[in-house]
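Worksheet: the structure to be examined is printed underneath.
Note that one protein chain is taken out, while the other chains of the complex remain in position.
Labels run A, B and C following the written order; every chain starts at residue 1.
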Amino acid sequence: MQLGMIGLGRMGANIVRRLMLDGHECVVFDTNADAVASLVAEGATGAASLEELAAKLQTPRATWVMVPASITGRVVDELAAVFEPGDVIIDGGNSNYRDDVRRAAKLSESGIDYIDAGTSGGVFGLERGYCLMIGGPDAAVRRLEPIFRTIAPGLGEIARTPGRSGDPAPEEQGYLHCGPSGAGHFVKMVHNGIEYGIMAALAEGLNILQNADAGTREAEHSAEIAPMEEPEFYKFTIDTPKVAELWRRGSVISSWLLDLTAAALEENHDLHGLAGRVSDSGEGRWTVKAAVDVGVPAPVLASALFERFASRDEDQYANQLLSAMRLQFGGHKELPTGDVLEAGGRKADAQG
Amino acid sequence: MQLGMIGLGRMGANIVRRLMLDGHECVVFDTNADAVASLVAEGATGAASLEELAAKLQTPRATWVMVPASITGRVVDELAAVFEPGDVIIDGGNSNYRDDVRRAAKLSESGIDYIDAGTSGGVFGLERGYCLMIGGPDAAVRRLEPIFRTIAPGLGEIARTPGRSGDPAPEEQGYLHCGPSGAGHFVKMVHNGIEYGIMAALAEGLNILQNADAGTREAEHSAEIAPMEEPEFYKFTIDTPKVAELWRRGSVISSWLLDLTAAALEENHDLHGLAGRVSDSGEGRWTVKAAVDVGVPAPVLASALFERFASRDEDQYANQLLSAMRLQFGGHKELPTGDVLEAGGRKADAQG
Amino acid sequence: MQLGMIGLGRMGANIVRRLMLDGHECVVFDTNADAVASLVAEGATGAASLEELAAKLQTPRATWVMVPASITGRVVDELAAVFEPGDVIIDGGNSNYRDDVRRAAKLSESGIDYIDAGTSGGVFGLERGYCLMIGGPDAAVRRLEPIFRTIAPGLGEIARTPGRSGDPAPEEQGYLHCGPSGAGHFVKMVHNGIEYGIMAALAEGLNILQNADAGTREAEHSAEIAPMEEPEFYKFTIDTPKVAELWRRGSVISSWLLDLTAAALEENHDLHGLAGRVSDSGEGRWTVKAAVDVGVPAPVLASALFERFASRDEDQYANQLLSAMRLQFGGHKELPTGDVLEAGGRKADAQG
Partner (left out) sequence: MQLGMIGLGRMGANIVRRLMLDGHECVVFDTNADAVASLVAEGATGAASLEELAAKLQTPRATWVMVPASITGRVVDELAAVFEPGDVIIDGGNSNYRDDVRRAAKLSESGIDYIDAGTSGGVFGLERGYCLMIGGPDAAVRRLEPIFRTIAPGLGEIARTPGRSGDPAPEEQGYLHCGPSGAGHFVKMVHNGIEYGIMAALAEGLNILQNADAGTREAEHSAEIAPMEEPEFYKFTIDTPKVAELWRRGSVISSWLLDLTAAALEENHDLHGLAGRVSDSGEGRWTVKAAVDVGVPAPVLASALFERFASRDEDQYANQLLSAMRLQFGGHKELPTGDVLEAGGRKADAQG
């Protein structure tokens, strides 16, 4: 069938390619004319404006918006202005599901259907397909199912879950209508929250392995931290890049994020050039806030988020306060840091 | 080559089967004679005692011990008593790596080599192969490499990591010599610690999805907890079994543990019959203690462990204390629980 | 000076009493006529309606609203309807500071000043005074300073902080103008977030002490959890009520919450009758969400909140999922709980 696409960054462009490979027709627009030209060369129909895009689409129209979350609202509004009742706007970006709820309500007043399609897959999606988490009105979602089916990975080489047989269900093909508007991005949000947790679990574990030789370098920082107990049990030098590769096959923790970890460590064994200041892109935060709102514990997801904050030194003031308190009860006001305990050679002085 | 196997539970028996399928010869022993007979019927050589097992193995001998961690020490001692210098004992169970360090030192006095082989794969290993994390002396590990190669999964259908080419390295085949005695179980320990973290990330996230309808049932527990803010954003009824299936293809969090989650939810949609009292088997605890010992943060792995403790109500006394404190500063001594805040219709009374 | 008070629950009534003891004049209203009559008997001026309350106050009026957070908005609106430009409404309840920001903006259109006064002190405040965290316009806050000074504890017997001398600053007397509207409840919110953290630290620590005898009762639950390592180090029977009392004097952790803990344990040594289902009243949640919004790590405050959720079994679905996953990779589908590992006497079977 026919689909408009607004936003021809890597993901938008690759979704268009994937659709055209499967016989769909795409009308594409981007503020960057080169991006449009490039896809036109591959068989897409180009548009130089939203009006032109609307004109080139048959009614009822359907257009996928794949732009940065910060401008999605504006683009949707502009598109709605040139669309008609019965048309569908799909937001495939990383919007907060609350914005979906608000936008859907507003657009429904104009008779335009709004679909939120949480899209996972990153740069590998062209080949691998994109996992689609979809929210929106039943009829509109059903009408666009051929599009979703093409974008999604399909069954592929992944074994079917025991107990499932017959025609594969949509969720087995990698797309799912999760509920009304907002439900798609809600599920995508939690997906990313889980992603943070899995990434953190891998990173923490590998950090322990990386420090399995702590017993051999104890002397260095004895003035800074408590002396290690039983250093004889921490004298391993573990090759973490090899371990990450090892776990990819046959282990319980084999996963795509482990694959990426192994690839990263193969590419850059000692991670040189990486400062370790870890960004977060919104969904991890929204997930924690959702957990708090609905009242379910999420200490793992929250810890994973907070570790990212701390990696960017957002814990600085708190840590200074801790040092300041220790100076107070240690009575070693002249010292700036943890040297407190050993000052004057008398650890017992500073004890709590 | 030839290998002895002590302990013919599911994993021990399946490792034997996997070895025989690949042309190795196995001499097997178990206190359960039926288990021995069963494998003899499949081509193994049976032994009725450790002495007989030792007698039927060519020197230098090699024997894999696959018994519960609680009796590994005793079995290793008994086996060492009938073994000779140059022989090798492999512990494939879930020992604490500290026991490996101690055992290896002791056995080396008798000239016997000790290898710890952390083994992951569970009931799927016969077909899928077992991921092997190996610690021990270089020569002994090298000599047994044909055994490890067979037990391990091999490259299989899993794509090679970008940048890797040529003959596959051991870690690509699913086995790795991680270091001296103890290193294998150390890596296995951290592997399981990560496993706890990933499981918890999935469980927490799906719990949020399961409660995405909290805004529709607010009234029920208004006396127990804070009133929900913006309940209009929590009115989704998410089909978590379908979502778990969905994420298996194309998503960033696709993983074997997600596969198991989808299988569990396909088999038992509403998880009936599960009390939610979650056991832990040691490695998760040891991982957290190792993190503390080497001084690296592991809040995700620790939280995952503590959630299991809490699932078994090991937080009971702490929670009673919290209720008791709230009663004190709320001044509502007659009430046993959280009803404090609304007693007398005056929430402001109990405020901190 | 003169102050109106709406809401004569324990806190509202006691604030009135504290004001009258210091020579202030109070006009009081409550939907409960008995509550009004009781304070009239103690010297207050009663009002049977908001109109009457407004009529009995000299302009510019000032009235303190001390009602449950859920109805504060309505009461403020009704009061504003009978107030005039230049009057002041003070919200002393547990409002979310965001509501303050909204209300202040709205009331300012009518020329009415809005002050949010986060109030801590609970049932002890009549005698001890109430700690006041105040937000609002400078002039209005300054005008009401005599009221705040009376409600607050004053210097009392608490030693002045080293370096402070001369006339005590407002913050030393227990009240502080923290910033514009909302700032008072923002500080109060974080105060309560910290309160959750301190309570949890005490509860977790005492729970460890309570279980310091775990090495003596290991056998009981061996099928449920990992066997204890080195049980010989966990054979203490600690009298936690005595320890709580002990720490009140001379220790680093002496605190008012510890005083309450000691009082609770003195009153109810074994905490009988307490189910350990711990409520939360909003501020702890808002604090975690604020930490997420501003991007600073708050794992301690978040963990404290999540422990309360878990105490109410809000982790149930997550825990069932963990059990379900373990059944999958343990291959012991028939067993509902943690018995997995020992089924068939072969721990190695279920290993990761």
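Quick note on the criterion: contacts are C-beta pairs under 8 Å (C-beta built on N, C-alpha and C of every residue); 3 or more make two chains touch, one makes a residue touch a chain.
Fair warning: this is a prediction, and the values are worked out from it, not measured in the lab.
Looking at the complete complex, one finds that the omitted chain is in touch with A, B, C.
Touch with the chain omitted from the figure is made, among B:L3, B:V252 or B:L327, by B:V252. In the full complex, chain B makes contact with the omitted chain through residues 251-252, 285, 288-289, 292-293, 295-299, 302-303, 305-307, 309-310, 312, 314-315, 317-318, 329, 352. Although one chain is hidden here, its contacts on chain A can still be listed: residues 7, 9-12, 66-70, 92-94, 96, 119-120, 122-124, 191-192, 195, 199-200, 202-204, 206-207, 210-211, 224-227, 229, 257, 260-261, 263-265, 267-268, 271, 273-283, 285, 299, 303, 307-308, 310-312, 314-331, 333, 336-342, 344-352.
Think of the hidden chain as still there; on chain C it touches residues 97-98, 101, 120-122, 125, 128-131, 133, 152-159, 161-164, 169, 171-176, 178-180, 182-183, 186-187, 190-198, 200-202, 204-209, 211-212, 214, 225, 228-230, 232-234, 236-239, 242-243, 245-259, 262-263, 266-267, 287, 290-291, 293-301, 303-304, 306-307.
The rule is simple: only the chains that are shown with their structure count from here on.
Shared residue numbers account for over half of those found at the interface formed by chain A and chain B, and the copies are therefore classed as meeting with the same residues. When every chain is reduced to the mean of its C-alpha atoms, the one closest to the centre of the whole protein set is A.
Chain centre most remote from that of chain A: C (centre = mean of CA atoms). Centres computed as Cα averages put chain B at a distance of 40 Å from chain C.
The set of chain A residues that touch two or more partner chains comprises 251-252, 293, 295-299, 303, 306-307.
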